[in-house]
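The complex appears here minus one protein chain, its other protein chains still in place.
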Amino acid sequence: MIKTGIIGSTGYAGKELVKILADHPEADIVFLSSNSFDNRKFSDVYPEFKGIMDDILIHTEKASEKFSDIDILFTALPHGLSFNFVRQAYEYGIKVIDLGADFRLKDTDIFEHWYKTKHICKDLLDKAVYGLPELWKDKIKNSQIIANPGCYTTAGILALAPALKYGLIDPYSIVIDAKSGITGAGRKIDLSLMFAECNESLKAYGIASHRHTPEIEQELSQVYGDQVYVTFTPHLIPMQRGILSTCYASLPAFCTQDEVYSLYREFYKDSPFIRIREEFVETRFVKDTNFCDISLRIDIRTKRLIVTSSIDNLVKGAAGQAVQNMNILFGLNEMEGLS
Amino acid sequence: MIKTGIIGSTGYAGKELVKILADHPEADIVFLSSNSFDNRKFSDVYPEFKGIMDDILIHTEKASEKFSDIDILFTALPHGLSFNFVRQAYEYGIKVIDLGADFRLKDTDIFEHWYKTKHICKDLLDKAVYGLPELWKDKIKNSQIIANPGCYTTAGILALAPALKYGLIDPYSIVIDAKSGITGAGRKIDLSLMFAECNESLKAYGIASHRHTPEIEQELSQVYGDQVYVTFTPHLIPMQRGILSTCYASLPAFCTQDEVYSLYREFYKDSPFIRIREEFVETRFVKDTNFCDISLRIDIRTKRLIVTSSIDNLVKGAAGQAVQNMNILFGLNEMEGLS
Amino acid sequence: MIKTGIIGSTGYAGKELVKILADHPEADIVFLSSNSFDNRKFSDVYPEFKGIMDDILIHTEKASEKFSDIDILFTALPHGLSFNFVRQAYEYGIKVIDLGADFRLKDTDIFEHWYKTKHICKDLLDKAVYGLPELWKDKIKNSQIIANPGCYTTAGILALAPALKYGLIDPYSIVIDAKSGITGAGRKIDLSLMFAECNESLKAYGIASHRHTPEIEQELSQVYGDQVYVTFTPHLIPMQRGILSTCYASLPAFCTQDEVYSLYREFYKDSPFIRIREEFVETRFVKDTNFCDISLRIDIRTKRLIVTSSIDNLVKGAAGQAVQNMNILFGLNEMEGLS
Partner (left out) sequence: MIKTGIIGSTGYAGKELVKILADHPEADIVFLSSNSFDNRKFSDVYPEFKGIMDDILIHTEKASEKFSDIDILFTALPHGLSFNFVRQAYEYGIKVIDLGADFRLKDTDIFEHWYKTKHICKDLLDKAVYGLPELWKDKIKNSQIIANPGCYTTAGILALAPALKYGLIDPYSIVIDAKSGITGAGRKIDLSLMFAECNESLKAYGIASHRHTPEIEQELSQVYGDQVYVTFTPHLIPMQRGILSTCYASLPAFCTQDEVYSLYREFYKDSPFIRIREEFVETRFVKDTNFCDISLRIDIRTKRLIVTSSIDNLVKGAAGQAVQNMNILFGLNEMEGLS
């Protein structure tokens, strides 16, 4: 059994991680930590877990004392707060999967520009791999630090990577219009996230300035082999879970929809969580699962490829992907505990 | 008092029209017709109108017998069903506002291609004006037939018309990603529109094939002075009302966000229902109103203009705009009964 | 024109009051006050009011300096905070309608027991009338202080008053099971009211302890002529507006449903906002209106009367009722500005 610990277990991603690991046939939870709720039961914070996960939450500062008891650490914290825990875990010699942003961007100037936070683990960045298994499964296997991708990021990269890899689309023409359920904003208490404020409404936010933008660009540039820039616009939708990304790009050369479908199927032939669909995707089809559904259309009038992808933001967009990475790290079937 | 009649009064747009006209200080409702519910009270179909609008619905076929009693006819029917009523009203010499699609497209080949329906009133098309007052107020004043715009169309055209008029954007680069509440699908009984099927989910539909596309293109081409093609993608959102359009286009020449704001304000200076906003728009800000809110951002990294516009699909996207047109036709203040 | 001022204009009830008064043909808004947002525009707090209500909010402490400019003051504050404003307005000689709880309960012991707050205006209580026009219209006409009823209270009292008045039901058998949309909890920033926490869920709260209980009992006791106690259970429903009260009471003597309907119609024959319905009520039928819809059923197997009533919690349950009271105070048609 893989012995796991979670730092930051009471946010929505942390909670989802607890849910998945508690059911995982090859993993045990050794400790759960939380700054906000330490010394309380996990099931006091999330009463649905009564009788299922009644462990006492320990303070985050005490978590490192438990590193000797675990094989892998998960950190699920706001940006800037994982640095020290990852370093400690690294030095302690255990694997660590960070669900936050601190180790995702390879260029610390870009990190510091978008996050307005000093990067204090530059020396560890080359030990870290970007944990999107559909792109980097082999690297993940041999890494000690996994930077688990963001939710919007996952949906956007998976939608566009094959098209860029095979040179189908103009890299200057990419627009990603993404829509997320409200858990995507995290469990923060904010007027704009109150039911009475955001139900029966819809908005774009963070236009031209959302922090997932450089992460998408970094990964798509790697796949493409040259620098890619994207316009990325997130939207908040009155539902709890799910992301739909509608991605647009110009097709410089003629190709048929069937050809594009074939290339996408080829690209993802070893990716059990990718489902290429003929029909349109809907977020409910991936709810509570680790799947990413992808559908393709060509607008022949305007010579554009339109790719829609959907994920559950808390599963494939966070905790599920983290467990998928854990499975890979420990030589398990990628889908273990996730189907 | 303006005497009005409504054919197709029991769909969602028809109902909204009844609501607005019943409160309009200068209009009276003479008759309401419905094929599905004739001989029943309007308040039996929509019980919220009990004590407010208890008129008996007449069959659509009997509506034309009442033309002598009205000054203006509203038709709110599925495409292909307004032709005869509009012709009768026209020949009778009364004004008619068609909330359907039958008189919106000037090119009947395009109409027949997209709607798979024969156009049987080609002779009347040059009597009809496209009823978007922000563009064609002067023409509307002197027309007898008003083709009231579609809901997605209104949001899309109003978002992009100034940018095209002033030559700010590349006309080949336009992407309109639109999101609509579920009343936009009409009051049709369909599995995919059941609460249990569409709540807590999100989807794109009609990708590269939605019928509002040629309507947007026709109007934007008129404004631009040359043919414009757009990629238009509608989405269904789990809320009842509201449309948000997120519109993307490339900026060939450098310009600042402030300059774009100034040009938009100039373009709409005589349009009381357009609110240019610095902050991001949200559909709740226009709910139950005839406003169209517009916000602008430039993504300097990718040299794109991003315009978000929001309307209430049943008001500015249907019934409110129809009443705005009526006000203009009868020389009233454009906002009468709509504020 | 009636000149009005509002203290506490930025909560949900205050906002609704602004909306109604801004459209009222016989009323002007002279000032809006807010502690939380003073010196900002009302339309900054509620952007939907841009171009409609852009007045600058004044601090609550400055409101009393404006009493010379108004005919009537509305206070919409949490309990315990209206005392001083009502006293000042009373002494100044202007009418005042308090949307809070401070003047609703005649027995200050009961007030202090349920609200854990000292009552500091005992001397004014006999100047105040409980502002439920369907029961006390004549008293309201001649009062200077109106204690506007609570939302649950309004729905519960209106559902049961006729049955108690006519001696149909056993006063010891009353159960009121009430369900409210989430704006009923006010505009407070609270984890349990976040979309991600309360959407797709349902709960009872305040069982056997909700503060609207003594208010319902006071009024029903008055109608009945003897002390009435009720079991009252509120529930929170994942929707924004609306209250449905399902009220149960035993029928000691045989009577038919038609007889009960007749008595209810008789009781409310001069109450234009009460709609007695044969069919079941739904909250959407009263949304954005000042109506209270009531439906009756007898369960002959268990000899119980079941009354369902529905209101919009922010209109008939708060701001609409306040304006109805204002209309009565100033000799206007009760429905002015409310239809």
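Each chain gets a letter, A, B and C, in the order it is written, and its residues are counted from 1.
As a working rule, a contact is a pair of C-beta atoms (placed from the backbone, for glycine too) under 8 Å apart; a residue touches a chain by one contact, two chains touch by 3 or more.
Since we're looking at a predicted model, the values are computed, not measured.
Colleague: Consider the whole complex, including the chain that is not shown, and state which of C:I56, C:I120, C:I189 or C:L202 touches that chain.
Modeller: Here the residue in touch with the unshown chain is C:L202.
Colleague: Among C:A27, C:L164, C:M194 or C:I237, single out the residue that touches the unshown chain.
Modeller: Per the contact definition at the top, the residue touching the missing chain is C:I237.
Colleague: Touch as defined at the start, partner being the missing chain; which of B:A101, B:C198 or B:V230 qualifies?
Modeller: B:C198
Colleague: If I consider the whole complex, including the chain that's not displayed, which of C:S33, C:T283 or C:Q321 touches that chain?
Modeller: C:T283
Colleague: Touching the missing chain, which residues of subunit B?
Modeller: Contacting residues on subunit B, toward the hidden partner: 12, 182-183, 185, 187, 189-191, 193-196, 198-200, 238-240.
Colleague: Residue-wise, where is subunit A in contact with the chain that is not depicted?
Modeller: Residue positions of subunit A that touch the missing chain: 47-48, 50-52, 200, 275, 277, 279, 282, 284-289, 291, 339.
Colleague: Which subunit C residues would touch the chain omitted from the figure, given the whole complex?
Modeller: 172-173, 175, 177, 179, 181, 197, 199-205, 207-208, 229-231, 233, 235, 237-242, 244, 246, 248, 280-284, 287, 297-302, 304, 306, 308, 310
In this text, only the chains that are shown with their structure count from here on.
Colleague: What is the identifier of the chain with the smallest separation between its Cα mean and the overall Cα mean?
Modeller: B
Colleague: With centres defined as the mean C-alpha position, give me the subunit A-subunit B separation in Å.
Modeller: About 39 Å separates the centre of subunit A from that of subunit B.
Colleague: Can you give the whole-Å distance between the Cα centres of subunit B and subunit C?
Modeller: 37
Colleague: What are the residue numbers in subunit C that touch two or more other chains?
Modeller: 200
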